[in-house]
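Just dropping this structure here.
Missing here is one protein chain; the remaining ones are kept as they sit in the complex.
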Amino acid sequence: MSGHFDDDLTRPLEGAAEASSAEGATSPEVGRDEWVARHGERVARRSGLLGTLEARFRTVPWWAWLTLLIATACLIPVFSDSGYVRRVAFDTVVFMLLALGLNIVVGWGGLLDLGYVAFFGIGAYAYAMLASDQFGVHLPSIVAIPLVALIGFGAGWLVGLPSRRLTGDYLAIVTLFFFQIFLTFTNNGDDVFGHSLTNGPNGILNVDELSFFGWSLPTTTAQGQFAIAYLYVAVVLFGIVYVALRLLDDSRTGRAWRSLREDPLAAELMGMPVNWLKLLAFASGASVAALTGTLQASLVGSVFPQDFAFPLLITVYTMVILGGAGSQAGVVIGAILISVLLEVLRDPGDSRGLFYLLVLLGLVGAFRLSRQLAVVLGATVALGFVARAVAGTIDDRWTAGVGGGGGRLAGWASDWVIVPTQLAGWIAPVTYVGLIALVLMLTLLHGWVRIAVLVPTLYLAAFVWENVMLAKPEPTRYVVLGAILVGVMVIRPNGLLGERRVEIL
Amino acid sequence: MAARPSAGPPPESIETRLAARVDTFIQLTLNGLTLGSVYALIALGYTLVYGILKLLNFAHGDVVTVGAFIGFGMLQLLGGSTDPVVPVWLLLLLISATAMAGCAALGVAIERFAYRPLRDAPRIAPLISALGVSFFLAYSLQLLFGSEQRDYDAFSMDNGALFFKGFSIGAVHIPLLRILVICAAFALMVVLWFLVNKTRTGKAMKATSFDREAAAMMGIDVDRVIVFAFVLGSALAGAAGVLSALRVPTYPSAGFITGLKGFTAAVIGGIGSIPGAMAGGLILGLAEAYTQGYISTKWSDLAVFVILILIMLFRPQGLFGRPDITKV
Partner (left out) sequence: MKKRGGLVIALVVIAAAALASTAGAGSSTADRIAAVNCSGTIKLPLLTPLTGGGGPIGNEQLSWAKYAAKSLGPKLKLKVQIVGGDTPVEKGPGEAQKVAQKFISDSQVAAVLGPATSGGVASASKSLAKAGLLHISPSATDSALAAGPKGKRTASPVAFYRVVGGDYVQGPTDANYMVSALKAKKVVIVDFQEPYSVGLANAAQAVLKAKGVDVTRLSTSVDTTDYSSLVTKVPNDANVVFFPTQQPEDAQTFGQQLLEQGKRATMFGADGTNNPAAFKLPGSYVSNFAPDISGIKGNAARIAGWKKDNPKASLGSFGPPTYLATQVEMMAIARACKAGGGSIKNRASVLKYIRGIVVPNSILGGTFRFSKSNNEPVNPKFYIFQIQKNGSYKLVN
């Protein structure tokens, strides 16, 4: 959509260029016209190799990208026999769908819905109730899936109804409470007036597999591995939803949503049915989430209340924010990146490599192949060897440990970083907090002072990573997620592909 | 303590049954007050920040948990609860002071790095940043300290003095610990009231919460005032963490529930209003105790949330709050 203006008007308005590029057009500029605000960005974008590449990318139509993505997803089982990889791919597609749904609510509607995962749960439970022994109902999937989507839409509508008068923070609170209500209800739903609705904490087991036209798809192969049919069903569903949403976005409703997001009050004054639009956004997002719930329920074969908890909500939010709320392609990319990141972080051997790679990329991004970069890298490496040698002479056990998890890099990492055999209790909290304090301080420093502090900070980061974080991959995954969420919001609120929003007062 | 064999319960007279009811009521009220005073402290933290920044600080609940853990660390440093190196009263004082100081520093850091850059961004941005901070804090605690529950074990302090000393109303024994918790909370609230109403910075804070731009134009350093609000709120959070951990075990992911309860209290009382937060906290504590005691523990959480939503719908500004008027 934003591509229209680029090629038509090449001459800026008088005075606008200086005004906008004077401040570098890098932060949300209050009080300026959006097009003017983006001028500096447009001019800067044209130049350079990456600029040309990007311009080329933009000319590729969206459906071509979608086809490429679907083709890649379908080819994954060809490249890998491992049931685990295929299962990870399936989970990624599920995340992509969830991200698309949340994008409608947050990105297009501008509503902070903290109960989104509850709709995912409602969809899963609805499917479980419609296709299992719980009530003896066994609907075929061709009926159950659209029915669940409808139920999700209805649930979203109902939740949205009382919330439509609420703005921003209040909406967040109410949706969060709705989430809690959902959790409490599923947990205690085994004794509602003497009937068991949700089977409480024991969950609903033996949920039917997907069945189309009489053929039921087993969830595992004869050898117990993940059945790729489910991956294909998920990808097809994703394709359908993506296209449907894209068409919705290009329609009047999509444009109305965009105006609602930018300024609800102005939209209302211009005659938009604001309440109805909010409800529609809410309900559509809920519907997509419920649809995804059916996939999850049918594959896993059971639903439990703990499957839909707060960390899942934060994960989906991180995906949407990282990718750029409001941009469908963006949230899909965000979903892929975060999902893969979480899987890689599961295994210390893999995540070690990723950590060093990302730090290197970050340094390159900040210093851009200059002399300073060489100085920083050289100094850090030197500091590492020196520190390790010193520590080794003081006490052998201080450097005798091996980095957790094995893997290719563990060996040489232990040669550079101090890895003690046993870590004294106080070291972990002190170095961790110290590292955070140093990193935060770095954002306040400039010039050579910054470089001087950066070198020991990098080494400390490697130390903390090896000794503290790799020892416990699970909380580390979530710590990284939290950090990404905050980092993206502070540094680049519109994420990777999101449109930069300008708040016009 | 083996069970005593009994021949069967004696028939109860009306007086005993009435006395039992009164006792239950007193006990539940005591429970409610204890819970409520801690909730009030947490709610105050939310209110102080919301009043100035119009920001719901989702990370606040996790700051409370950090306070509890800092207190726990300090407790271990001072020798543990069975055999501390200093007398118990000094022990409690030191723990609280460290927790409050640590949390105040944490609050300042969060404001400076996660919220200040987003001050001019759309309102959804700092909320999402707060979510990220909350997640980061909770799982950092888990990373560093493991996910087991930690108990201050106040029971062992001074050979159980905190539990067994105290006074009685009827058949209900009111232990020293609860008196301590309630009084400490109230004392802190009084100090806060004093700081907000009687000092210059406090008045500057009230002015900024009315109208930030006007306050800036009157020469108030808005950044400093905001930092002051965070310092106050987070210090109270630290105190709340210690007070709560003295009675019940704490664990790294406790921040989510604590935060939820805390801003429920703030919303009931009217977010943005200081007396509202205090009242809301007490009301929430009492409501919880009564629903658990009289209705059912199974559904008490649900009941609280439903009440909340009803309040949000029919009186969104809470009990003491002012209706939010948006100027166009």
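The first chain written gets the first letter, and so on, giving A and B; residue counts start at 1 in each chain.
Note that a contact is a pair of C-beta atoms (placed from the backbone, for glycine too) under 8 Å apart; a residue touches a chain by one contact, two chains touch by 3 or more.
Since this is a predicted model, take the numbers as computed values, not measurements.
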{"item": "Neighbouring shown chains of the undisplayed chain, as defined at the top", "value": "A, B"}
{"item": "Which of B:27, B:96, B:129 or B:209 contacts the chain that the document leaves out", "value": "B:27"}
{"item": "Contact with the hidden chain (one of A:220, A:259, A:372 or A:414)", "value": "A:220"}
{"item": "For subunit B, the residues touching the chain missing from this view", "value": "1-6, 8-9, 20, 24, 27-28, 30-31, 34-35, 142, 146-151, 155, 163, 171-173, 175, 247-251, 253-254, 257, 288-289, 292-293, 296-298, 301"}
{"item": "Residue ranges of subunit A at the interface with the undisplayed chain", "value": "26, 41, 44-45, 47-48, 50-51, 53-55, 57-58, 79-85, 87-88, 91, 184, 187-188, 200-203, 205-206, 220-226, 300-302, 304-309, 311, 333, 336-337, 340-341, 343-344, 346-347, 350, 353-354, 357, 361, 472-475, 496-497"}
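Simple rule for what comes next: only the chains that are shown with their structure count from here on.
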{"item": "Distance from subunit B to subunit A - Cα centre to Cα centre, in angstrom", "value": "32"}
{"item": "Interfacial residue positions of subunit A with respect to subunit B in the complex", "value": "27-28, 30, 106, 110, 112, 162, 165-166, 168-170, 172-174, 176-178, 180-181, 184-185, 188, 191, 265, 310-311, 314, 317-318, 321, 428-429, 432, 437, 440, 443, 468-469, 472, 475-476, 478-479, 481-486, 489-490, 493, 501, 503"}
{"item": "In the complex, subunit B residues that touch subunit A", "value": "50, 54-56, 73, 109, 112-114, 117-118, 120-129, 131-140, 142-145, 147, 256, 260, 263, 267, 298-299, 301-302, 305-306, 308-309, 312-313, 316, 326, 328"}
